[in-house]
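Of the protein chains in this complex, all but one are displayed in their positions.
Chains here go by letter, A and B, matching the order in which they are written, and residues are numbered from 1 within each.
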Amino acid sequence: MIIDVTIDIFPKKEVLNPETEAVKKTLSNLGYKNIDELVLSKHIKVSFKNLNEEDCLYQSKLMCDQILVNTNIQDYEISVLKKD
Amino acid sequence: MRVAIVVFPGSNCDRDIFEAIKSISKKTPKFIWHKETDIENFDLIVIPGGFTFGDYLRCGALASNSPIIKSIKDHASRGGAILGICNGFQILTETKLLPGTLIRNNVLKFLCHDIDVIVQDTLPSPFTWGFKPLTKLNVPIAHNEGNYYVNDIELKKLIFNGQIAFKYEKNFNPNGSVENIAGVLSENGRILGMMPHPERSVFSHHNSLDGRLFFKNLIEQLLS
Partner (left out) sequence: MKKENINSECTLNQAMEMGLTEEEFKLICKKIGKIPNLTEAGICSAMFSEHCSYKSSKKWLKILPVSGDHVIQGPGENAGIIDIGDNQAIVFKIESHNHPSFIDPYQGAATGVGGILRDVFTMGARPIALMNVLRFGETSNAMTNHLLSGVVKGIGGYGNCIGIPTIGGETNFNQSYNSNILVNAMAIGLVNKNKIFYSAASGVGNPVIYVGAKTGRDGIHGATMASAEFSNDTESQKPTVQVGDPFTGKLLLEACLELMKTDLILSIQDMGAAGLTSSSVEMASKGNVGIEIDLDEIPLREKNMSSYEIMLSESQERMLMILKKGAEEDAKQIFKKWDLDFAVIGKIITDKKIILKKENKTVCNLPLNFLVNESPELNREYEIKTSNINLDNKDIIVKKSIKTILYKIIGNENFASKKWIYEQYDSSVMGDTISIGNKSDASIVKIHNSDKGKFQGKAVAISTDCNSKYILNNPIEGGKITVAEAARNLVVSGGKPLAITNNLNFGNPEKKEIMGQIVGSIKGIKEACEQLNTPVVSGNVSLYNETNGKSILPTPVIGMVGVIDDIEKIIFMNAKINETLFIVGQDENKYNGFLQSSLYQEIFCDDFSGQVPHVNLKKEKNLHDFIIKLNNNKIINSAHDISDGGLLPCIIEMLLSNKLGININLPSRIKNPNKENLLFLHGWLFGEDQSRIIISTNNPDKLIEFSKSENIDICCIGKTNNTGVVEIPKYDSICINKCLELYNNTIPNLFS
């Protein structure tokens, strides 16, 4: 069985993100004046084989804490995308 | 004086550090490949600048999971001295040997130029104690992710402990670093991470010789 897990990594709100600010400013210059919030995130998809859903989620969390995410500046969300 | 220079795939200041230390200490540093796990005792381990693993994922993140890191942590727990420059600094924060994180320059550009950094009044440390506090050093920077970030609580701790080693001048903060920080020390003062490249101001054909002074002081402090 293959289980697809997605991990979204985004900057913590309290950390200034100049890239986000720049994108927001440019969008505003292009006429998009109603943007309240904009988040640039990193999207990772992992396909697991031969693992149950619980273990997939557990391993995903381990990966995030070990390497994928820098928890000083980033938060993350894990979700199960699909199972075949 | 035994110095190790750790080489990761993508390190690119390893030779520069080698030449600088060799010229000042008259001893030949040893290159250590990142896959090595059993390393001898060194007086100083240097993690040079570069783009380890292409800076993919996050600067320093992949390198901080290399086999050598365990040995470096062991060295640190024995109170060994470690110097991380530029990408080396990023690796040290990713391994949590140093607090904080280096994020993208607030100007959203890679920046390479000479800059003054000011030595701070710090806790006892071989990296700073050879200097009178507030000494100015002119050294180059060359980075895209040198914007040092810590939260307020940790920043207060750094200030209180005297862990801030170098600052940029107030009006010349190139990258948006919190408190104009250019380099920080570990709580025991034995580990330094810094964004500027002292190894690029060591020889007479360089724009300044302040990096030479930095290494000279460091070597003297480590030997004393």
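Going forward, a contact is a pair of C-beta atoms (placed from the backbone, for glycine too) under 8 Å apart; a residue touches a chain by one contact, two chains touch by 3 or more.
Computed from a predicted structure; not experimentally measured.
Though it is not drawn, the left-out chain touches B in the full complex. Contact with the chain that does not appear here is found for just one residue of B:Met1, B:Ala142 or B:Leu209, B:Ala142.
The chain that is not drawn here is touched, among residues B:Asn12, B:Asn65, B:Asn138 or B:Asn151, by B:Asn12. Checked against the hidden chain, the listed residues B:Met1, B:Ile39 or B:Leu111 yield one contact partner: B:Leu111. One chain is missing from the display, and on chain B it is touched by residues 9-10, 12-13, 15-16, 19-20, 49-51, 53-56, 109-113, 140, 142, 144, 197, 199-200, 202-206.
Here, only the chains that are shown with their structure count from here on.
Centre-to-centre separation of chain A and chain B, using mean CA positions: 30 Å.
Those residues of chain A that touch chain B in the complex are listed here as 14-19, 22, 66-68, 70, 72-73.
By the touch criterion given at the top, residues 57-58, 61-62, 64-65, 93-94, 100-101, 103-108, 147, 149-151, 176 of chain B touch chain A in their complex.
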